[in-house]
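Working notes, beginning with the structure itself.
Only one protein chain is missing; all other protein chains are in place.
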Amino acid sequence: MGLKEKILTKSLWVFHLSVGSCNNCDIEILDCLTPRFDIERLGMQLIGSVRHADVILVTGALNKKSTPILKNIYAQAPKPCFVVAIGTCPCSRHMFKDSYNTISALDEVMPVDLYIPGCPPKPEAIIAGLAKLIKKVTRK
Amino acid sequence: MSERRVIPIGPYHPLQEEPEFFKLIVEGERVVDLEIEIGYNHRGIEKLAEAKHWDQVPFAVERICGICSTSHPFAYCLAVEDLLGITVPERAHYIRMIIDELQRLHSHLLWLGLAGHFIGYNTIWMWAWKAREPVLDLFELITGNRQHYAMMKIGGVRRDIKDENYPAIKKMVKELYPTLKMFAKAVNDDPIIQKRTKDVGILSKEQAISFGVLGPIARASGWDIDVRRDDSYALYDTVKWSVIVQKEGDIYAKILVRVLEMFESCSIIEQCLNKIPKGDIETEVRDIPAGEGIGRVEAPRGECFHYIRSDGTNRPIRHKIRAPSLMNVPSNLVTVPGYTISDAAITLAAVDPCYCCTERSAAFLKTGKKILTGEELVKLSQEKTEQLKKEYDKK
Partner (left out) sequence: MIKEEIKRRLEKNIKDWVVKNPKRIYFTIESKDLKETVKLFYQKMKLRLSTVTGIDNLTNFELIYHFSCDKTGELFNLRVFLSDRDKPEIDSLCDIFESSNWVEREIHEMLGIKFKGHPNLTHLLLDDTWPKNKYPLRKDYSNE
């Protein structure tokens, strides 16, 4: 395990991005921060700027208006940066795959490190997913 | 004249179905103009619904909004029942009302928490969301999912509430009362909250009518409308409750309307549980003939409107959906300008965006103009509260 991984996995700072969701996944992400689940005890914090982020959480089905901005934001993120697809929409486009305004699944636009399917995934699933992400990075 | 600057808020700003991009145009501290751009969340559900079977549409429209995810299928089912002219068993009506009111509780608590966050009271955020968890637990118990309940069905409900679940609902409502009283008291007693929210972001009754705002925002401006009473659906006319109306139209009134509405919701749920009869939970529907129908439901944010038209085949040929936010959000055009930048965050939040300025980045750049991010905006708002707190402590 290199220094980079060691530092990176101490406390993941997550940046949250909704590219066309119904808000449920977004609420569940925020729910992780509140007293019941309290993800901050694991050192994870939701931050307001992608420039400080270690992880980008993407929710929602990518649409034509938000995808260019999503790419733009991904380009601004410091690398290495993990991308997590939360909910079925970014994983597989869900029921929106026939829509005229959605483009593709998230992994066709940028590399995705972790998929957390569900509509919406429960906060427990999100926390378990992020724990798996740390395991993957540290190769434990 | 001081220099004009632009503050972008958004576009990653998931307000209800539509994350929006607000462009605040400011002179010094004062907001002089506002531009709104939406569409970052447009997924074309109206078109998708035309390709779905009548029975599949409730699942599709549920995915419009995660917070009022029972209002949309509810309004759709009412629209189809309006087309068919059928009645629904009494028990189904009561189950629908219980689900609808539980959803209102969870939605208003969610908003209250975020409103607290925007004025720098993270304690309110944590407390309100903690109080919201038991509601979600109930949903999981009754429907099997924390969000997206899939309870509505043409002609009734998809799932019954089991007898053994009644005590859990009663217990939750009973335990919620003291918490709600605490919130009501906190809002009433705290001089800082009053200072931050009174006489800020005022929407007059005339403006409210012109913009056609709905739900709590209309009621906070003294416009007494509520679909539950006016165009009574389910059995809202058989339970006792009152429509909360405030005259001031400022943020404080909007908070008050929502907090007081939660008490009404609790009372409606309790009455429903006492009145709910045994029996069927659905009327069987075989064919949908040609025709048209309209369903209206009072979602937590206002009237949710569904229009459907059938040509006798197994899918709707037109399904029009009008979510309340489409009418509510443009009212920001008059409520935000004229106040300071630090008030903008809470004013924009007061129309009940699910979720506000914390997490998005400034993707809009204009040369020569100073750019602040939404994060800084929240910080500004929170600093103002700190300032007021200090002043108050000195007194």
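Letters are used for the chains, namely A and B, taken in the order the chains are written, and counting of residues starts over at 1 for each.
We take it that a residue touches a chain if its C-beta (ideal position, glycine included) is under 8 Å from a C-beta of that chain, and two chains touch if they have at least 3 such contacts.
Only a predicted model underlies this, so the values are computations on that prediction, with no experimental measurement involved.
Touch with the chain that is not drawn comes from one residue among B:24, B:38, B:220 or B:281, which is B:38.
Note on the undisplayed chain: of the listed residues B:29, B:230 or B:386, the one touching it is B:230. With the whole complex as reference, residues 64-65, 98, 100-101 of subunit A touch the missing chain.
Touching the omitted chain from subunit B are residues 18, 38-39, 42, 44, 46-47, 82, 85, 209-212, 224-225, 230-232, 292-294, 296, 303, 305, 307, 309, 318, 320, 322, 326-327, 330.
Note that only the chains that are shown with their structure count from here on.
Contact residues on subunit A toward subunit B in their complex (touch as defined above): 15-28, 30-31, 34-36, 46-51, 60-61, 63, 65-66, 69, 72-73, 76, 94-96, 98-102, 119-120, 122.
Within the complex formed with subunit A, the residues of subunit B that make contact are 11-12, 14, 16-17, 19, 39-45, 47-48, 51, 59-60, 63-67, 69, 110, 113, 125-126, 129-130, 133, 146-148, 354-355, 358-361, 363, 373-375, 378.
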